[in-house]
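Contents: one structure, followed by commentary.
All protein chains but one are shown at their positions in the complex.
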Amino acid sequence: MNLKGEPTRMKNLNKLLAMLFALALVAAACGDDSDDEASDDATEESTDSGADEGEEDAMEDEDGGDEAAASGVSIDYWLWDNNQQPFYQECADNFAAESGITVNITQFGWGDYWDGLTAGFATGDVPDVFTNHLAKYPDFVFADVLVPLNDFVEADGTPTDIYWEGLADLWVAPSGDRYGLPKDFDTIALVVNQDLLEGSGLTVDDLQALDWNPSDGGSFEEAIAALSVDANGVRGNEDGFDAEDVAVYGYVSNTVYASAYSQTGWSTFTGGNGFEYLDANPWGSEYKYDDDAFIETMLWWRSLIEKGYMPPSDILSGSGSDTIFTEGSAATMTDGSWKIGTWTSGDVNGAFVPTPIGPSGSRSSMYNGLADSITTASDNPQESWQWVQYMASPACQEIIGGGAVVFPAIPSATKVAQDAHAANGVDVSAFTVHVDEGTTFLFPITRESAEIERIMGNAIDAVMRGEGDAQTIIDANDEVNSLPLSG
Amino acid sequence: MVCVNVDVPVVGVYSTTAAVADTGEWGGSRVRVCWALSRHTDRDVRMTDVTTDSGVVAAQTGRRSSARKESNAGVDGGWKVAIWFLLPSLFGFLVFFLIPAIRAIAISFQDFNLLRNAGTWNGLDNYRFIFGDDVFWNAIRVTAYYVVINIALQTVLALGIAVMMDRLTKSVFVRGILLLPWMLPNVLVGLLWLFMLDPSIGIINEWLGYFGIRPIAFLANPDWVIPSLAIINTWKFTGYTALLLFAGMQTIPRNLYEASALDGASEFTMFRTVTLPLLRPVLALVLVISIIGSFQVYDVVQAAAGGLGGNPGDPLNSSRVIYLYIYEKGFLGGGSRFGQAAAAATVLMVGLLTITIAQLRLLRAGESDLA
Partner (left out) sequence: MTTTLESPTTRRLNIGRTGVWLVLIAVLIASLFPIYWSLRTSLTNNASLFDQPANVLPPEPTSFNFERVLGIGEITREEIEAAGANDAKFSIVRAVINSMIVATAITIFQVFFCAMAAYAFARLRFWGREALFTVYLSALMIPPIFALIPNFLFVRDLQLRLGFATIDLSWLPFQGDLGYVNTYIGLMLPFIFMTPFAVFFLRQFFLGISREVEEAAVLDGAGHARRFFQVILPMSVAPIATLALITYVTAWNEFLWPFTVGKDESIRVVTVALNDFKSQTPGLVRPDWSGLMTATFVAGAPIIALFAVLGRRVVDSIGFSGIK
């Protein structure tokens, strides 16, 4: 052993430790110094994102803090859509001015939002009020972590019939307990990339009243054939079209094939073919994916992939429909009303036409809506209820409508949203036609949506990949029905 | 036949059986290394004349250690001494590892709802469920496939790189560059490769296009997704693994190489007869850690598998690794299957522990060549 080396090593170790400590000190010192800086940053950033509203928000936050100290009540509220956050902040500010209750809004991305809630329920670290989703709330109801609103509604005489028909009932459990008041709704339309109509001989007007059927695809299939172009420039309705090497697909589903609900994909087609997900909705006991109407629609869809009018599963999942559509690799796409802004303000020269009319003789769109729920962990259920009630009232919903992001659940506020879109030069009648004509159907509500999504999603993806057939779907349906769907 | 007497400090591998290690375990052995220039090349390194006690002799000085029994070494303090050294780690272990682990095992025998954070005992129901679940077995298969590709690629590459660094250049700059990928958080690695492997705008597919290859949806194709994920993690961890191995190589006395070189041994022979056998303890550490780590692959799968539009686990369950299965059962669906997730986790814990113990024994068995 080289004993001479020892002191050096000792010195080295000391040096290393000293360096680490110094680093920690520097870091800690920086931390102290920059406290104010950091809050300045936050203010600046909200100014960046929300123009002058942001500045107001930040200032009112501080005022709100004082008020909360005075009245002693502040509640936490979570949402996932950052596009709507400024408008809900405006609601919260008005609400604070009226009631003296401060609302702290926190926003998370979709995945983190639900993981955070799940872990939060286990530990009690959840907000008082949060934005709820129809696919998720049955499992929350089953776990008894939401506060039923019935007593509040009764005590305050809160109207539940001021919303678009059916929206409020979605949030009533089989027991009769109500777990949310609706805030918005969405429907589906066909988005057309107008730049890609050139050369197809079609205009946006030609696409306004398309129809489809599972045997020859109807005028919808004709249109997407004409809009499909292969690598050599040959169109889908011309001889010599190479379905294996397509440059522009006539149509792309916004939802990937591996989905059990396909809100922005096949649901508008299966709905138009008379398919219903459940024996009863909400809270059915049996899924009916083995229905012929469903299976024939799926097999027709697969034929569209084989013909080269629709992208294969690898491409759709690999790049994602939004990238495919933005890149100009697909001419049309079914998408939801919350994306109106996306397709009218970005690179895509988008126009909206109603979804095709199905064999049943009418159009069809899934009708989905969000609501706000109160958690049992809340220390202030009464104040939380006031906030939920406020968000479900015309006062707040008209602010939300003015944001032109979503359609609020109250018809008068929906009108505000339509006007706001019209002021931007966007015609959204392709979306609202569904509520005007009553061609909506409800999102299927049962427990176990995550398992259903995986089981049925895989079965449908297998069919679309040519690795499964009708029997695959029937087997998956049996598996889905063996789950504890209602408790 | 050329023989050299050297004293080799061997970093011991852990053994579950030996209470007190015989050789190797305690640090070093005096060995006589002979290079047979005959054709009996299957055992080029013959190590004989090993001092069977646990004495250690520093290679630099070449001094002989006096034979010494461990009990005489004056290091036997018993619990009275050990407790002071172990106290902080015991506290941390008890609070942050042991209690959660026992709780997880208890939950695996319950119908447990995570949201309520409560459950009722249901015996072996959860185990019956997962053992009867095709998706669980599929997850095991998928994970094993991933581990095999990842470990094979990573270990071979890392060994090669470590040897190159050891024999060719000891440049700190080179080592620094090799470590860079490992410094990025997993999620970012997943995103970075998701972007590079994109079928529409990914650079990899652009390059393949020059060779007339149509775009491949690496992360959304059932045949490609696991190899792609294995390559991504190989990219991330190879430099790190190589450095650990390189570190191990620095403990090998230079004079072994010199002696070997004098005999005209090629680099490859030296690798096989000197490096590999003496690297075994560190190789064991690296293999144990990286195999356990690979079985627990999750972040990159969550970020990249299924492609940009698809979901983790897609397509057709081909990327649904065991950790994803546990996460989905535990966290998705309102936490009502948390007991099943705990059962799957317990099975995985037992499996990994078995693999680890077997691995350490096997590697130790290999080490007995030296003794």
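Here the chain labels run A and B in written order, and each chain numbers its own residues starting at 1.
Please note the rule applied: a contact is a pair of C-beta atoms (placed from the backbone, for glycine too) under 8 Å apart; a residue touches a chain by one contact, two chains touch by 3 or more.
Values in this document were obtained by computation on a predicted structure and should not be read as measured data.
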Decide which residue listed in B:A118, B:A152, B:I177 or B:A358 touches the omitted chain of the complex. B:I177
Tell me which residue among A:G218, A:G341 or A:G402 touches the hidden chain in the full complex. A:G341
Identify the residue among A:G320, A:P408 or A:P444 that touches the chain left out of the display. A:G320
In terms of residues, what is the contact footprint of the unshown chain on subunit B? 9-16, 18-20, 25-28, 54-60, 65, 68, 70, 73-79, 81-82, 84-86, 88-93, 95-101, 103-104, 114, 117, 157, 160-161, 164, 168-170, 172, 174-188, 191-193, 195-196, 200-203, 206-207, 209, 235, 239, 243, 246-247, 250-251, 253, 267, 281-282, 285, 289, 292, 296, 299, 308, 323, 326-327, 330-331, 341-342, 345, 348-349, 352-353, 356-357
Hidden partner chain, residues of subunit A it touches: 1, 3, 5-6, 9-10, 12-13, 15-17, 19-21, 23-24, 27-28, 30-31, 34-35, 37-38, 41-42, 44-46, 48-51, 80-83, 106, 108-112, 116, 119, 122-123, 125, 320, 322-323, 326-327, 338-339, 341-342, 345-348, 405
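Keep this in mind: only the chains that are shown with their structure count from here on.
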Using mean C-alpha positions as chain centres, tell me how far subunit A is from subunit B in Å, no decimals. 40
Over in the complex, which subunit A residues touch subunit B? Could you list them? 1-2, 114-115, 118-119, 121-123, 136, 138-140, 142-145, 245, 256, 258, 313-324, 327, 329, 447-451, 454, 457-458, 461-462, 465, 467
Where on subunit B does subunit A make contact in their complex? 58, 60-61, 113-117, 135, 198-201, 214-215, 217-221, 306-311, 313-317, 328, 331-336
